[in-house]
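Apart from one protein chain that is not included, each protein chain of the complex appears where it belongs.
Our next item is chain A:
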Amino acid sequence: MAKIPVQFTLNGAEKAEFFDSGTTLLNALRDKIGDTSPKGGCHQGTCGACSVIIDGELRLSCLTLAETCNGAAITTTSGLSQGGVLHPLQRAFLDAFATQCGFCTPGMIMAAKVLLDHTPDPSRDDVVEALSGNICRCTGYEPIIQAVLTAARSNSQNAA
């Protein structure tokens, strides 16, 4: 099968790979690039565990073909902490008991990050809406919602 060359940045670092046509970005990142932070919970666009940020937008990497990502800037949860310091969202998830098995967590954090990037001071409804594409089977969602609201508050305090 003909391989397709694809170049993108992942968490700021240049990446270049050859992929089989039809390879999903999820499999490309996990199996070829070695970033296993996006998780495959369904491979059919229903669980949100594979969520990543492509050029500032929240995307499901299981429904995105790697070959369409040429030139893109891709962010995953593994790239959020800088120099060993957790991102405010990561800190808030940690403090609020917002993870249990953790399988949904990277996708949740991606969805929350896109929300806070666009809406720094979200209402509870905004948070619920933003996380509505991400399934968590362990926590019952409430601690996750609280974590996102806490992170938003700590962001605005830092900005002030």
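As a working rule, a contact is a pair of C-beta atoms (placed from the backbone, for glycine too) under 8 Å apart; a residue touches a chain by one contact, two chains touch by 3 or more; residues count from 1.
Please note the rule applied: contacts and distances are computed from a predicted model.
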Choices "Amino acid/amide ABC transporter ATP-binding protein 1 (HAAT family)", "Dehydrogenase", "Transport permease protein" or "Anti-sigma factor antagonist" - which one is the UniProt name of the chain not shown: "Dehydrogenase"
Candidate in contact with the missing chain, chosen from A:Leu25, A:Ile109 or A:Val148: A:Ile109
Contacts of chain A with the absent chain, listed as residue ranges: 30-31, 35-44, 46-47, 49, 76-78, 80-81, 86, 89-90, 93-97, 99-106, 109, 135-138, 143
